[in-house]
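Complex shown without one protein chain; remaining protein chains in place.
Order as written gives the chain letters A and B; numbering starts at 1 within each chain.
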Amino acid sequence: MNASTEVYRLIAFLVGLIAFAALNAAYLVWLERKVCGHIQRRIGPKEVGPYGLLQPIADGIKLMTKQVMLPPQVDPVLFRIAPALVLIPAVMSFVVIPFSENLVAREINVGLLMVFAFASVNVLGLLVGGWGSANKYAVISAARCVSQNVAYEIPMLITVITMVMITGTMNLNEIVMQQPDITRWYVFRFTASPLAPVAFIIFFICSLAETNRAPFDLGEAESELIAGFHTEYSGMGFGLFFMGEYANIVIGTSLATILFLGGWQSPVPFIPGGWWWFLAKVYFLIFCVMWIRWTYPRTTLWGLLNLSWKILIPISLLNLLLTGGMLKLMPLAGGAG
Amino acid sequence: MIMGAYFKDLFGGFWSLIVGLAITIKYFFQPVVTLQYPHESLKMTPRFRGHIDLVADPGTGEPLCIVCGMCQRSCPSGCISLKGEKPEGAKKKVLTAYTLDFTRCSLCGLCVESCNFGAIDFSKEYNLAGPSREAYVFDLLKRLKDRRSNADADA
Partner (left out) sequence: MSELALSPNQETFVLNLGPQHPATHGVLRVKLVMDGEYIVSAEPVLGYIHRMHEKMGENRTWAQFMPNTGRLDYLGALSYNHGYVKAVERAAGIEVPERAEYIRVITVELNRIASHLLWFGAFVLDLGGFTPLLYAFDDREMILDLLESVTGARLTFCYFRFGGVYNDIDDDFVTGTREFIKRLRKRLPDYHNLVTKNIIMIKRLKDVGVISAEMCRKYGATGPVARGSGIDYDVRRSEPYSVYPEFDFDIPVYHEGDSMARYMVRMDEIEQSMRIVEQALDRLPDGPVKAEKVPKIIKPAPGDYYSVVEAARGTFGVRLVSDGTNTPYRLKLRSPTFSNLSLFGEAARGMLLADALALMGSLDLVIPEIDR
């Protein structure tokens, strides 16, 4: 591969990923409204286009044409920078996600590490946005978001360390390669880690909490804090927060798919693996995220921290110990490790 | 013992969450119950209390109202005003104007109840919308005439 094709490839991937993130945000909103509609025995959007499919376009145009209000007390720099701080890390994380064997913008050996590094920047955006808004509700929300993210990164990373111990690599594509059929998906690999399904659930719960999704949407608890950190945002400022949120959901579910559900590998022998399997798994998990959102009430901050410190962290530590023991006893059982 | 309570709480709680998910997914696959309003609409029940309308004598087509003013007096919000005159040689008063200020009406139905002649009744209209307050000061006499001419046109 010479230098110029490498540049074109990078540009193509960048454009593609940004388009993917934006389209995902738009159509996940549509999906969310449809899912919540049917759970509540309504139809959801249906007027704009067939099945309301043009609704996200209409909403997007509306958001883009709206004036971005700058309330008088806000910190103008922080207020403007915050939405970008939320969106950019999310889009950056897509760079290392393998959609299929070859469809990955940049294969990095420490891909997993990079995703988590960027995921931690996301919360900075929420903090800056909440603080810069000079709104009491937004400040409370920003504080909540930070403590929530700090609390949940611990069990999440312990679980991920466990996975890295099993896989022996941080290269996401290699992790996928190690799970060629459904019995060797890490969610069912009991020989490597007896608590593998529990680890998957912990990872899933933590990614819900990391992306501020219900039942952990304390940051934008509308019955308490109006709209939380984006109370003062209008137009595309709000739109970027929204895109960032949905992009983060896609990242979280993608990681769950890659680490536990075999990524782009096919679970059945007669259909070959590829990006379609990856997307199918990701969208199924996203459906679960929405399903959960429209089922449960919101937790409180204490409930959330209790869940993290008293339940998730002990269990994930136990999982770590058990996995370490298993790997020591049966070194060949655990994938490539 | 404490550990037992901890795990009981953990599994019980987890099970309650699963049960919740089962209920919502059950409803997810059930048909929708909402009415797609602008495309379909409900028929009002016979007793629906909309704004009031004058009732015409089925024979002559003239309003049954004899301008006694009971409805006007019974109205709590004072939204009814009517006028009548006695033409030369006639026995009864004839209604010349009947206005309902619907912006103030509370749809209590006291006027219809107070009328001894069955001269006013509830309309079944419910999807009223308009650009100005003035659009809701109804001239009921005119509405009655419109209704009659529409019925004539249909016939």
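Basically, a residue touches a chain if its C-beta (ideal position, glycine included) is under 8 Å from a C-beta of that chain, and two chains touch if they have at least 3 such contacts.
Remember, predicted model here, so these are calculated numbers, not experimental data.
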{"item": "Listed residues B:68, B:97, B:110 or B:137, member touching the removed chain", "value": "B:110"}
{"item": "Contacting the left-out chain in the complete assembly, out of A:9, A:41 or A:62", "value": "A:41"}
{"item": "Sole contact to the chain not displayed, among A:18, A:48, A:70 or A:134", "value": "A:134"}
{"item": "Touch list for chain A against the chain that is not drawn", "value": "36, 39-42, 73, 134, 136-137, 139-140, 143-144, 214-215, 217-218, 221-224, 226, 294-303"}
{"item": "For chain B, residues in touch with the removed chain", "value": "12-14, 16-17, 19-20, 23-24, 27, 33, 45, 47-49, 74-76, 106-110, 113, 122"}
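Everything below uses one rule, namely that only the chains that are shown with their structure count from here on.
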{"item": "Interfacial residue positions of chain A with respect to chain B in the complex", "value": "35, 37-43, 46, 291-292, 294-296, 311"}
{"item": "Partner chain A, residues of chain B touching it in the complex", "value": "10, 17, 20-21, 23-25, 27-28, 30-34, 36"}
